[in-house]
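Omission of a single protein chain aside, the complex is shown with its protein chains in their original locations.
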Amino acid sequence: MSRSIGRRIEFEVAGRVVGPALAAFERAKKLARRRGPGRPGKKSSPFGPPLEATRKLKELMTTHYLAGRYADGAVPVAWVTSGFPVEILRPLGYHAVYPENHAALCSVQRVVPELSDAVEKEGYARDLCSYARTDLGSVLTGKTPVGRLPKPDLLCCCTNICQTVLYWYRALAAHFGVPLFVLDTPYVYGQAPGHHRTYVRAQLEELVGIAERVAGKRVEPDELEAVVRVARDGTRLWGECLAQSRARPAPWTGFDGFFHIAPIVTLRGTEACNAYYRMLRDELAHRVARGVGGIRDERHRLLWDNLPVWFDVRGMSTLLAERGFNFVCTSYTNAWAEAGSRIDPADPIGSAVLAYTHIILNQDLPNRLDILRRLSRDYSVDGAVLHSDRSCKPYSIGQIDLKQRLARELDIKVLVLEADHGDPRAYSVEQGEGRLTAFMESFA
Amino acid sequence: MSRAVAIGVDVGSTTCKGVAIDADGAIVAHRVEPTHPRIEEQTTRVVAALEQELGTSGLPVGSTGYGRKRVARARALTEITCHARGAYKLVGTAGVLVDMGGQDTKVIRIGKGGDVADFAMNDKCAAGTGRFLEVILGRLQVRFEDVAALVKSATRAVPVSSTCTVFAESEVISLVAQGEPLEGIVRGLHQSLASRVAALAGRELDGEVLMSGGVALNAAMVDALASALRRPVRVLPTPQLVGAIGAALSVV
Partner (left out) sequence: MRHAYIAKQRDEHGRKAVAVLPVHYPKELFTALDLLAVEMWGPPGAPVSADAGRVQAYVCAVVRNALAFLASGRADACEAVLFPHTCDSIQGLATLVTDFGGWSKPSFVFQHPRGGPRPSSRAYYLSELGSLADGLAGLAGRPLEPEKLREAVRLHRRIDAARAALLDGRRRLALDDVELYRLLRRGEWLWPEDHLAELEAATARLGPSDVQRGAPVLITGYVPEPGTLFEVLCDAGAFVVADDYAAVGRRVVRPPAALDLADPFHALAELYWAAPPCPTRASDQVGRMRYLAELYRRSGAAGVIVHEQKFCEPELFDVAAVKKTFAGLGAKLLYLEGELETELSGQATTRLEAFVEMIAATARVA
């Protein structure tokens, strides 16, 4: 796609000026509404005081999506899976779109059934991942709650989170007629053998060449190193934010983390991302110092495994908070903190091989069990909820065995909760709440 | 009364239908009974009763429906082909036929010559079928004959998002518990089912939309389907007998 100066100016203005202004406007509107009459029940909220950082989070994400509307034609655009080494694209000026994050947003906004219906009519089965159906539906209908998604120049898919993304991006490639780069990270049974690492490394080198060709410029080693350093620091900062919840009471909820994860997923490798997490970490640390909890009365601490049930995060967290339960850690938010330790600015490619291959979802069940065990201990949990996610087979297969092992080894209560990360039609709120309530009653 | 030339038998999951038609394809006699487990015996009896009523015997028999292969001396054809033929005979033009029975919902595109141009059926689960309504209306203790009036009286529809029968049942129960009006819930149910059928029908609907099958007798469902498809739906005369007519036509 040809890129113009005019378009570039629009993109920059949207990102630097309009986005923040829009977020401020939305905030003002909300404040005005809040001051109005009729906000019953505020006092009885089971949650702690709202996080100050949330405002900044909204501004950051509004700006990201707003700038995105003007990105194509201004800068190269890549659609990227959440586990892709985006650091390699950043020095080339790519605007990265994260369809998974977009689909989560659609789920929170409850537009999944409508978007999914559109692709189901084309022949996509409802049994397929709801993220994929949502985004393909958005592509097909042009409908999105963010106004508009820029068209990709390059599709980047890494198989470290699932094979689903591979099939999904193949369909995107056929639709858009643009190159698809698959970074294939063989599944790790035990340890990754040498030839698997060689393979991933060779692909990363190929990626550099392809990304350069599409962008029409070259990756400068020092720029790459700088981005990788920022990404590593950002990942560590995110880890520090999560680690605040080792305190009792945890200063925020695991479900808050589902929303605050957005920058480390979509803006990893940018200064804006790191500045945000510094602010969030400091606020959380301050709350810990003052003994302020994410919920008012933390009586039980839980671990959450798998993706969130995006469309019902609010409902579930309220149900739990009202009874003094808090998800103090989740294997999902933790995944973005784990990889950070392996990234090395001195060896961007070599360290990316390890970092991106050893993602929780790309590892066998003993490794998964280790992670859950470690989180359970580090965060002193009394119980765990394993979300059996109809839309995510790789994350869910094995949970029935994991449940027994966790319960036995750690002597904690474990619930397997059937739901879906995106599609409300695949989940019965009544049944879900019933199960969660029964689970909580078992702690009495 | 004109002379009968053929008999058609449609053995559905809920009812067994038999018709005798004349050379013009008009019905000269018919019977509708609940389906018995012994299909051979029942259909033999139905055919004999029709012949006796008409004072004739040995008419050619066409059969259709899920029990079609158990009908003595009949030529068996699927309900898709028979519904298309029956509907074409009744309206004489191409169109899209939505047949909603107890077990299956079918969308059949009828070509210019009355042939089947394409068809789609609900998947294995009962989500898009008459059974879905039956189960949940039963649960709500709403009688079939009261449904249309009830839905008409609703000032708004209470959305029912689940399309799985089991999920929808528990959703509906909790809506009732939350004090939502019964008529609104029933209307919401009809909308939910209609959207499922609309998804099955797809976007390209050439020609008139026709409806047959037992569910077509439920006026509320016909209205819900019309609004989901955003076009009028014409219910065929004797909607329950369309398949049997088509079966009879296939042996004329």
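Order of writing sets the chain letters: A and B. Residues in each chain are counted from 1.
Quick note on the criterion: a residue touches a chain if its C-beta (ideal position, glycine included) is under 8 Å from a C-beta of that chain, and two chains touch if they have at least 3 such contacts.
If you're wondering where the values come from, they're calculated on a predicted model, not measured in any experiment.
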{"item": "Contacting the left-out chain in the complete assembly, out of A:N101, A:S245, A:S388 or A:S428", "value": "A:S388"}
{"item": "Sole residue of A:Q109, A:Q163 or A:Q191 that reaches the chain not shown, by the stated touch rule", "value": "A:Q163"}
{"item": "Residue among A:T134, A:S351 or A:S396 that touches the chain left out of view", "value": "A:S396"}
{"item": "Of A:E52, A:E271 or A:D364, the one touching the omitted chain in the full complex", "value": "A:D364"}
{"item": "Contact set of subunit A toward the excluded chain (per top definition)", "value": "119, 122-125, 127-129, 132, 159, 162-164, 166-168, 170-171, 173-174, 180, 182-184, 186-187, 189, 193, 195-196, 198-199, 202-203, 205-206, 364-366, 388, 390, 393-394, 396-401, 405, 418"}
{"item": "Those residues of subunit B which, in the complete complex, touch the missing chain", "value": "66, 77-81, 103-104, 113, 115-119, 121, 123-124"}
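We adopt the following convention: only the chains that are shown with their structure count from here on.
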{"item": "Rounded Å distance, subunit A centre to subunit B centre (Cα mean)", "value": "47"}
{"item": "In the complex with subunit B, residue positions of subunit A that touch it", "value": "113, 117, 120-121, 424-425, 428-431"}
{"item": "Subunit A-touching residues of subunit B, taken from the complex the two chains share", "value": "161-164, 167, 170-171, 173-174, 195, 199, 202-203"}
